[in-house]
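The complex appears here minus one protein chain, its other protein chains still in place.
When the chains are written out, they are named A and B in that same order, and each has its own residue count from 1.
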Amino acid sequence: MAVTTYIDAIREGIWEEMEKDESVFILGEDVGIYGGAFKVTRGMLDRFGPMRVIDTPISESAIVGAAIGASLVGMKPVCEMQFIDFISCAFDQIVNFAAKCRYRWGAGVPIVVRGPCGGGVHGGPFHSQNVEAYFFNVPGLKIVCPSTAYDAKGLMKAAIRDPDPVLYFEHKYLYRRIKEDLPAEDFVVPIGKAAIRREGEDLSIITYGAMVYRALEAAEELAKEDIDVEVLDLRSILPLDEEAILATAKKTSKVIMLHEATLTGGAGGEVVARIAEKAFEYLDGPIVRIAPPDTPVPYSPPLEEAFLPQVADIVARARKLANY
Amino acid sequence: MSVDVIMPQMGESIAEGTIVKWLKAVGDKVDRDEPLFEISTDKVDAEIPSPAAGTLLEVLVTEGTTVEINTIVGRIGQAGEAPSVSAAKAAAPQPSAPAPSAEPAAAAPQTAAPSATATASRVVRSSPVVQKIAAEHNVDVSLIDGTGEGGRVTKRDVLNYIDSASSASIPVSSTQAAPAPAPAAPRPAAATTTPARPQVFAGGEDEVREPMSVMRKKIAEHMVMSKHTSPHVYTIFEVDMHEVVKRREAMKKEFAGEGVKLTFLPFFIEACIRGIKEYPIINSSVDGDTVVYKKNVNVGIAVALEKGLIVPVIKGADQMNLLGLARTAADLGERARTKRLIPDDVQGGTFTITNVGVFGGLYGLPIINQPQAAILGIGTIVKRPVVIDDAIAIRPIVYLSLSYDHRIIDGADAARFLTVVKRELEKPQA
Partner (left out) sequence: MADRQTVSAKKTHYVHTPDEKSKLDMLHFMKLTREIEDRIERKLYRQGRIVGGVYVGRGQEAISVGTAIHMEKDDVVAPSHRDMGVFLMRGITARRIIAQYMGRKTGLTRGRDGNMHMGDMNYNVIAFVSHLGDNVPVAAGAALAFKQRGEQRVALCYNGEGATSRGDWHEGINFASIHKLPVVFFINNNAYAYSTPMELQMAVADVAMRAPGYGIPGEVVDGNDILAVYDSAKRAIDRARSGAGPSIVEYKTFRMTGHSAHDDAGYVPPELFEEWKQKDPIVRLEQAMLEDGTVTQARLDAMQRECALMIDDAVDWAEKQPYPAGEDVTRDVYFEG
């Protein structure tokens, strides 16, 4: 066991897969000599050489397109988007090429597209977004959003080994703030499985990514008021762990869906719809969504603070729901 | 058999086409792919080739007429053949307007019949889950005082109400509490008799129904299956833990230096592995009429969770030393309790150990973890007076209980195995 940060867990996940499987390689902007804008790929150029750690021009579409082509002939590429916001430049390759090959003509596209998402670091409108909902309505893709170092490593390995395209959204706020002991041996976290981070009886907060920590903080606050909160970390957004979602909803009968992506059209809407559809008879109150307002992510600290769901907001909404 | 000629779809968005000209007349011979008629659409004018060779038997859509795509516009067949008329989609003249409805519009909206229960109703706000629980327990929600927002009856309210119902003989349904409201009009007696619901609890009884969790259901299924599969037999041995306690004391510090808390469990695992080495039948399973001996010893450790239990597996336990066993057991236990096990962690076990002593049990008779052949229960370690060399000594004693599958393991095998386990545990330190 060694204490590993979230960002190191991502690197270890890629690194160990590259050690194990020669078909795994990295491509992206500044991933080589510089080691990536956030240093996720630090040291990889020295270890694996320029054939497997490829610095690309500023061409997200070419990065993903080339990954698709390489994967069709047996490689397992891991693409870095320097900030996940730039994935929009590769949108077409992801949704029209990668996501549809298997269905159309039976060709698997085992690629990973990863990059730093999320706010709380004053990155402004183009360095803070959470983009999962853009891809949520695209059958053929998988989407994961790890919140712990264990999951960051385990989901990275699962994503690289997956025979289908996986979008891996890592939260930059967690990069160096989250650390834990990781087992020395090889492990994966299966895609599509949620995890209960805290058990509770009175109310469930379903969330993922950095908001897991806000939810846990809120749960601590609420415990002082004798409100027993369960926190479910989805870990994978596509496919959703419907079994775990319905189980927590049925258990506590009151649900808050919390995410950092903006409210309208966010992935939480689907979670809420499934609960309403399949656990209606277990509900003891309206399903509540907590998410940023429908605006771009603002830059200035007071604006960003107002934008992101805060612990106090969650506590207030949860208290109201608990007393409903 | 005649062949239908259809109006083709000349472009993804095209819904209809016009027959401009028939190039053949009824009765004319036509070759496969020979031009048959001309069409005009929003996008293109085209000559349409015949789908088959034969005679144009019928023209169903005349020149200048516009029809939907896929409409049958004609038929090709053998000369003299009668066109088949089974095709459903033949063009038929459409009425220019829908036929007037035969029924006159209702003169006035119908007034709703007053509800028979309206007199007794009190507007109660609840929720789907409250309604469901109330229905399951035959509880009238209107009798419950709500503590929720605006007096809403909450899930907790209805559960509390049901909870206290027996002790305080609180009515659970309005039909018990008060005479049913008089029906608005006399009705035959039979009509007022609603089918009796099974009364979930009667006076003095009390129960709260809770659906099993997924884990609970799986445990339940697994336990029943195991009892149905294997005839269980049990053998219990008493073991003096004096030597193990000494060894543990001596090694504790060293292990702590490695970041591992040394419990008694690794000693039991180690002793069992020795037993299995000498009596491999303990580490086997049944496949039809075959006994399958497992080459690896993968020891499952039952871990109690807040609700339920789980059995992570120490893979290749026979390849580990005491430190390896201790570390792996601690890691699996910790990950079991924090729900971070992965599926692989709980698979592949060949023998299981369960600590029934952790909650004070002297010994237990555990159920075999299928498809394994045996499970060892460890009781609580208690100091007892024992006779050693005709003198009374105080020794830490534990009861080990082995449950085993009598299909393949006999009492003698089990006793021999436990003898080895006992010998290993009582062996003086080298």
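Heads up, the rule we're going with is that a residue touches a chain if its C-beta (ideal position, glycine included) is under 8 Å from a C-beta of that chain, and two chains touch if they have at least 3 such contacts.
The model shown is predicted, which means the values in this text are computed figures rather than measured ones.
K.L.:
Can you pull out the displayed chains that the omitted chain is in contact with?
P.N.:
Displayed chains contacted by the hidden chain, ordered by label: A, B.
K.L.:
Sort through B:Asp45, B:Glu63, B:Glu136 or B:Glu221 and give me the one touching the missing partner chain.
P.N.:
Within the whole complex, the residue contacting the unshown chain is B:Asp45.
K.L.:
Among A:Ile14, A:Val40, A:Ile87 or A:Cys101, exactly one should touch the missing chain; which is it?
P.N.:
A:Cys101
K.L.:
Could you list which residues of subunit A touch the chain missing from the display?
P.N.:
Contacting residues on subunit A, toward the hidden partner: 25, 51-52, 54, 56-57, 59, 61-75, 77, 92-93, 96-97, 100-108, 139-140, 142, 162-164.
K.L.:
Identify the residues of subunit B touching the omitted chain, counting contacts across the whole complex.
P.N.:
Contact residues on subunit B toward the absent chain are 6-12, 14, 33, 41, 43-51, 69-70.
Keep this in mind: only the chains that are shown with their structure count from here on.
K.L.:
Enumerate the contact residues on subunit B facing subunit A in the complex.
P.N.:
Checking each residue of subunit B against subunit A gives 127-132, 148-149, 152, 154-155, 211, 213-214, 259, 306, 331, 339-340, 342-344.
K.L.:
Under the definition above, what is the set of subunit A residues touching subunit B in their complex?
P.N.:
Within the complex, subunit A touches subunit B at residues 1, 150, 154, 183, 187-190, 195-196, 199, 243, 247, 250, 253, 280-285, 320, 323-324.
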